[in-house]
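Every protein chain of the complex appears in place save one, which is left out.
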Amino acid sequence: MVDLYVLLIFMIAGAIIAIEVKDLLSSVVAVGAVGLALSITFLVLKAPDLAITQLVVEILCLIILIRATIRKDLPFSTSGRWLLNSIITLAFIAVFLYVSIEALKDLPPFGYPIMRVAEVYLKEGLLKTGATNLVAAIILDYRAYDTLGEATVIFTGVLGVMTVMRRVGRKRQEETEKGD
Amino acid sequence: MCREHEPGMTLIVKTITRLTVGLILLYGIYIFSHGHISPGGGFAGGVIVALSFVHLMLAYGKDVAFKRVPQAAISLFEGMGAMIFLAIALLGFAGGYFFLNFIAKGEPFRLFSAGIIPFCNIAISLKVGAGLFSIFIALVILKFESEQKK
Partner (left out) sequence: MMAYYLCLVLFCIGLYCVLRKRNIIKIIIGLTIAEYAVNLFFILVAYRIEGRAPIYSPDTQITNMVDALPQALVLTSIVIGLASMALLVGIAMRIYEKYGTFDITKIRELRG
């Protein structure tokens, strides 16, 4: 399991670089490195479907983020209540860490999951659905309602982007400015 | 980024794009049509299909890409994917309940097996691919307009 820890530490280092570098384009590229390491981590943890999906989604994510950072802007300004903001942020993160470490004690140890629901799927999946890829059997047969809701969310996202980016709003605004 | 007003990138990028874009599209179709046998599935296949058109648009500019895939076709594909998925789910009522696997299971490890799962994969990949490509188009066209204004 050494490779898993190496990949996790690499991801943490990439994340720190991504949030501390001042150039926005370098920061976006560092996020791409974190995403690719996440894809390899999925492969190490025996989830090949997720590895493929994460890889291709990461490429599209990188294209969209680079599209947003074309114009340079100063990323960090130290005006105002710098000390107060830092103290509030660190206190919140400390409370969050305490609660989550207390909660992690109740989880089963790493490598020994409680497979109460998944045992049924793994045992009867091939007979009941006929699909040899059990992840596809679960998302499209046992839990197809999830996929239906996911399709609804993507449709809403596309509608939202189209609404924010539409042309009609700007034309109407220009017409009112001319009228004024 | 200084030559955005020119249609597309340089000759090298265009030549390599012409050679590879068909292979990428074919690989996407392979991924989602074999989603019930091997790793992959509708989501990954749909994103790969969308990426092949994004590749074409980045290399050649928006006019060539819109000639291949007009905008009406993208919205048609998106609606069609959602409709096919819902229709498959509703057809399950013929045998009993929503999302019933009503087609014969067939033999495992074959392409035509597993009942409704391959059809659901095709519907989802149409929906995801068309949706993500239309998001990309919406984000890019705004840039073209603000460039024109200057």
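Residue numbering begins at 1 within each chain, and the chains themselves are lettered A and B in the order written.
Methods note: a contact is a pair of C-beta atoms (placed from the backbone, for glycine too) under 8 Å apart; a residue touches a chain by one contact, two chains touch by 3 or more.
Nothing here was measured: the structure is a model prediction, and the numbers come from that model.
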Contacts of the hidden chain among displayed chains: A, B
Touch criterion as defined above, residue of B:21, B:47, B:74 or B:120 at the omitted chain: B:47
Where the missing chain touches chain B, by residue: 38-39, 41, 43, 47, 108-109, 128, 131-132, 135, 138-139, 142, 146
Contacts of chain A with the absent chain, listed as residue ranges: 1, 4-5, 8-9, 11-12, 15-16, 18-19, 24, 27-28, 31, 34-35, 38, 41-42, 45-50, 53-54, 57, 60-61, 64-65, 67-69, 71, 73-77, 79-80, 85-86, 88-89, 92-93, 96-97, 100-101, 104, 107, 109-113, 115, 117-118, 121-122, 126, 132-135, 138-139, 143, 146-147, 150, 153-154, 157-158, 160-161, 164-165
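What we mean here is this: only the chains that are shown with their structure count from here on.
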Chain centre separation (chain A, chain B; CA means) in Å: 21
For the chain A and chain B complex, residues of the former touching the latter: 48-49, 51-53, 56-57, 59-60, 63-64, 67, 70, 126, 128-133, 135-137, 139-141, 144-145, 147-148, 151, 154-155, 157-158, 161-162, 165, 167
Touching residues (chain side chain B, partner chain A) in the complex: 1, 31, 35-44, 47-48, 50-51, 54, 58, 78, 81-82, 85-86, 89, 99, 101, 105-106, 108-109, 113-117, 120-121, 124, 127-128, 131-132, 134-136, 138-143, 145
